[in-house]
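A quick write-up on the structure given underneath.
What you see is the complex with one protein chain gone and the rest in place.
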Amino acid sequence: MGVLGASGYAGRELCALLVRHPGTELAFACANEQRGATARFGDRSVTFLAHDDAPLDRAQLVFSALPHGASKRWVDAAHAAGAKVVDLSADLRPGGARDAALVPYGLTELARDEVRAASVVANPGCYATAVLLALLPLLVRGLIAPGGCVSVAAASGVTGAGITPRQDLMFAEVSGDYRPYALGNTHRHLAEMRAVMRALDCDADLVFTPHLLPVARGILATITVPLAEPLANPLDLWRAHYASEPFVEITDHVPALRDVVHRNIARIAAHAAAGVRHPTVIVVAAIDNLVKGAAGQAIQNGNLLAGLDEAMGLPA
Amino acid sequence: MGVLGASGYAGRELCALLVRHPGTELAFACANEQRGATARFGDRSVTFLAHDDAPLDRAQLVFSALPHGASKRWVDAAHAAGAKVVDLSADLRPGGARDAALVPYGLTELARDEVRAASVVANPGCYATAVLLALLPLLVRGLIAPGGCVSVAAASGVTGAGITPRQDLMFAEVSGDYRPYALGNTHRHLAEMRAVMRALDCDADLVFTPHLLPVARGILATITVPLAEPLANPLDLWRAHYASEPFVEITDHVPALRDVVHRNIARIAAHAAAGVRHPTVIVVAAIDNLVKGAAGQAIQNGNLLAGLDEAMGLPA
Amino acid sequence: MGVLGASGYAGRELCALLVRHPGTELAFACANEQRGATARFGDRSVTFLAHDDAPLDRAQLVFSALPHGASKRWVDAAHAAGAKVVDLSADLRPGGARDAALVPYGLTELARDEVRAASVVANPGCYATAVLLALLPLLVRGLIAPGGCVSVAAASGVTGAGITPRQDLMFAEVSGDYRPYALGNTHRHLAEMRAVMRALDCDADLVFTPHLLPVARGILATITVPLAEPLANPLDLWRAHYASEPFVEITDHVPALRDVVHRNIARIAAHAAAGVRHPTVIVVAAIDNLVKGAAGQAIQNGNLLAGLDEAMGLPA
Partner (left out) sequence: MGVLGASGYAGRELCALLVRHPGTELAFACANEQRGATARFGDRSVTFLAHDDAPLDRAQLVFSALPHGASKRWVDAAHAAGAKVVDLSADLRPGGARDAALVPYGLTELARDEVRAASVVANPGCYATAVLLALLPLLVRGLIAPGGCVSVAAASGVTGAGITPRQDLMFAEVSGDYRPYALGNTHRHLAEMRAVMRALDCDADLVFTPHLLPVARGILATITVPLAEPLANPLDLWRAHYASEPFVEITDHVPALRDVVHRNIARIAAHAAAGVRHPTVIVVAAIDNLVKGAAGQAIQNGNLLAGLDEAMGLPA
């Protein structure tokens, strides 16, 4: 396997997981700005290539963790060279402008069969992964109140903002702080989440406010959902829906970042809201933004593309 | 002035503010478990008394930062001894069981005149302060959609959980973590917030999910509000409502904990939600839970009770 | 294998490592205050027993992570029941009052052969592990200036202070802070370090000042050492000394906590001090206080006691 865009946080996480993957080898890792530099992943030293030097024809499977906008070109090139591709960028995700409809959206727990049959997969965004996995049991059953408003407050560790140095991401600025961003329902992942909701025949409004947390890793999404009818025991529904999924844990405790970091797991709780007149459920999902929200889910999809066991090489 | 319950975080903050207050003196500070111990606040050394030794008749104004349940008895005693009292506990707040209706609810920006005329005031809870200050411009104008659902996700620094040692609040547990609590709309402040909403003729549902942040201080509440009708420019409404308030800042930037810690300020932004069919506003409020959410607001109220300038001795 | 004192940080780390250990099974874990409670380690649920219920005769190897003072009695009991024992407490370490001389001091890289032949081993303290591994190449060659003063400033994450709730270890107190403790050369590990230095014929003074870091895990020791004679290239000496050690990394970069947490590794650098008249070397060693400084080193020793490969089950 090969990795494009290997020097960002998601790219590094991919390399770290792939060098320990029992069913494959890391054939190459590309990072233009660090070409020639050597990085250590576990026992393995990896020298980054320039992307122009990527031996695309030497890998059956390529992961692109290139930035949004820069990725599609390389996805096409890898595909043309005969590789199957998992694109971690937003370039091919639904809700965007391009020919995304032609590429399966790799929320594995929703689209396992399409992924297995595909040659290129668009890996979901980190926030979208947390929110959609939380909502899937309701979405596929049409349980969200028609015309209602699903309100999401999500918080992410700083690796979600990328590795490029920025003053507002320095330790002295982030430590002790907490703040929202993309205020006014303007975050890029909204289109992606809405497209999936629409595809599952949900017409509810979606309001999404992300926040920056003073932690390195992890996303936690807290979602208030108006229901078409009351749910007697929400946890039972989530448990039934995800009963056979290896990477989703339903908990009657409180999901917390601690329980998911460095794991390819979404940990979800769902509780009926007390003291309200309209039936409402509060769903909370926690993931590691770099694992289940990026590199881990990409390897889930890559395993399927390669005909391997979906869980191979993944820390559960 | 005197402080009861002076060894908790709110009590300490009260002492620290009162020793610098130009219009009053800290006459005594009580803390049963630390009686006899000396604490330093600025230039001043304060020796804690047992509560039974509090010279209640020597202070015209007494602040009680005693725990919920333990406070009312001492509020009554101080009042009987002739002092005016600000109670920082939940004992006299609306929504509780007791004769709270008889005591003004000291959300100063809402109830300034009642506070000024009172002899005992119930100081609002920290979360309730952030949420209600965020919502007041809508509540007093009846702009929240009747029968709608106001969804609040709020996050607090660990001082909000008190100073008593608990394993789940130790550094090694909190660092790198983030999690909700009181899942299922069960937090104690809900009754307090709902009582104020009802008193202002709002019948909307209220869903409130608090979270624990890996920071020492600060609360940030992110609120999705369904509107009865669209608001052309939400910020204008909030600016107009709070134009003459010394301790509320309306910002077209993003409210952040950094901008409010150690200040008696609520910093608020309001944005119309894009891409939704029903008019919705996203309001964000940030306060220091120990200052505007506790000791600072208590001194605002105490100043009014004592006939002093409301802003005296407060860090804006 | 069995674990006594399994609910503290070192005990939990032992359980977490042992459930993944390919050469052994976790037969029981005892924790008096949490007896009957169930904890999860990887895929395994473990129910804590009371110590009085420990089936000591059912384990060939027992680890005691009981507190200092409480451990020896259980070490003796386990030994009497036929088990080999690694004692992580200070009870049997050199420099203490008891019959420590009879039990090998399990600094594995120094005493591998004695450990292999023993039935009970005293596992070194976390600070002592970092400091002694840093100094060993000098100590065994007699290179420290006779009568000189070795000055150590070391810093530890808060898990080093144990899991019992204390106000001074709560997040709100530790965050943003940094401070020494045991000022005046009074830390308990001093006797242990001095005993090893004397046993290796070093008569230098030892000054040791520990500090509390606002991190969960890790110890970094920075040591200024007066030399009997100049060292041309200190790194060469350390590299030669540890050439065949699987758990010591000599680096020409800067040792950092990030590089050692969750690994059974000591990472060490050594540099000649520039601009001084007397030859002096600055040695820095970083370890994870819970792994190489406690549970990991204990398993190294346990593997030797059990006749297994020393590195089995350890994260390098």
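Letters A, B and C name the chains as they come in the text, with residue numbers starting at 1 for each one.
One rule holds for everything that comes next: contacts are C-beta pairs under 8 Å (C-beta built on N, C-alpha and C of every residue); 3 or more make two chains touch, one makes a residue touch a chain.
All values reported here derive from a predicted model rather than from experimental measurement.
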item: Touch with the omitted chain, as defined above, among C:57, C:113 or C:177; value: C:177
item: Residue touching the undisplayed chain, where the options are C:27, C:70, C:206 or C:308; value: C:206
item: Of A:22, A:36 or A:165, the residue in touch with the unshown chain; value: A:165
item: Selected from A:106, A:157, A:210 or A:293 as touching the chain missing from the view; value: A:157
item: Full-complex contact with the absent chain, from A:215, A:231 or A:304; value: A:215
item: Residues of chain C (touch criterion as defined above) contacting the omitted chain; value: 147, 149, 151, 153, 155, 173, 176-181, 183-186, 190, 194, 205-207, 209, 211, 213-218, 220, 222, 224, 226, 254-258, 261, 269, 271-278, 280, 282, 284, 286
item: Touch residues of chain B, complete complex, unshown partner; value: 175-176
item: In chain A, positions touching the absent partner; value: 9, 157-159, 163, 165-167, 169-176, 214-217
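One rule holds for everything that comes next: only the chains that are shown with their structure count from here on.
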item: Centroid distance [mean C-alpha coordinates] between chain B and chain A, Å; value: 37
item: Residues of chain C engaged with two or more neighbouring chains; value: 175-176
